[in-house]
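Just dropping this structure here.
Take a look at chain A:
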Amino acid sequence: MEKKKKVIEVEINKEFCKACSYCVDSCPKECLVMGEELNSTGYNFPVFVNQDDCTGCGACGFLCPDIAIEVYEVL
Partner candidate 1 sequence: MVEKALISGNEAIGYGAIYADCTHYFGYPITPQNELIEFMAREFPELGRTFVQAESEFASINMVCGAALTGVRAMTSTASTAFSLMQEGISGIASMELPCVIVDVQRGGPGAGSTQHSQMDYLLATRCAHGGYKNIVLAPFSAQEGFELTQLAFYLADKYRIHVILLSDGLLGQMYESVELKKLEFPPLPGKDWAMKGCAAHNYERTFIHNAPGIIGSYYDFMKRSKEKYERIKEEEVRYETYEIEDADIVLVSYGSTARAAMEAMYRARKEGIKAGLFRPITLWPFPREAINKMTEDKKNFLVVEDCMGQMIEDVELAVEGNAVINLVGSMDRNLPTGSGMILSKKVLEKIKSFG
Partner candidate 2 sequence: MRCTNEEVISASPLRVFCILLLEEDVLQREVSKGRKMEDNNKDLRRLISGRPKCFMIAGSPLCAGCQHGTISRIIGEVIDDLGIVGKTIAVGGVGCHSMLVMSASKFDLTTALHGRAPALGTGIKRGTDGKAIVFTLQGDGDLAAIGMGDLINATVRGEKLTTIFFNNAGYGTTGGQMAPTTLIGQTTTTTPSGRSPDTGGFPIHVAELMAGLAGVAYSARCAVNTIAQYKRTKKAVRTAFQKQIDNIGYGFVEILSACPPLLKMRPTDARKWFEKHMFAEYPLGEFKNVDETKIQYQVET
């Protein structure tokens, strides 16, 4: 039986982000990249680009120092 693939949602609160890029560093599957767009305080925030590879390990959400990332598994 084929294992059902988990659907993961990564919500990035761009206004809380301070562009430390710890999330990009910590992602084992390189699903996040730092974007070009700036938030209202002048930081460029990460963008979730690779939903297919994301395993939902939650590392980006765990290591984000600004609590700007939330990782959800869609049930």
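Basis for inclusion: all candidates are chains of the complex that A comes from, given by their letters.
One rule holds for everything that comes next: a contact is a pair of C-beta atoms (placed from the backbone, for glycine too) under 8 Å apart; a residue touches a chain by one contact, two chains touch by 3 or more; residues count from 1.
This one's a predicted model, so the numbers in the text were calculated from it and none came from an experiment.
Chain A shares a touch in this complex with candidate 2, selected from 1 or 2.
Those residues of chain A lying in contact with candidate 2 across their complex are 8-9, 11, 15-16, 18-22, 25-26, 40-41, 43, 56-67, 69-75.
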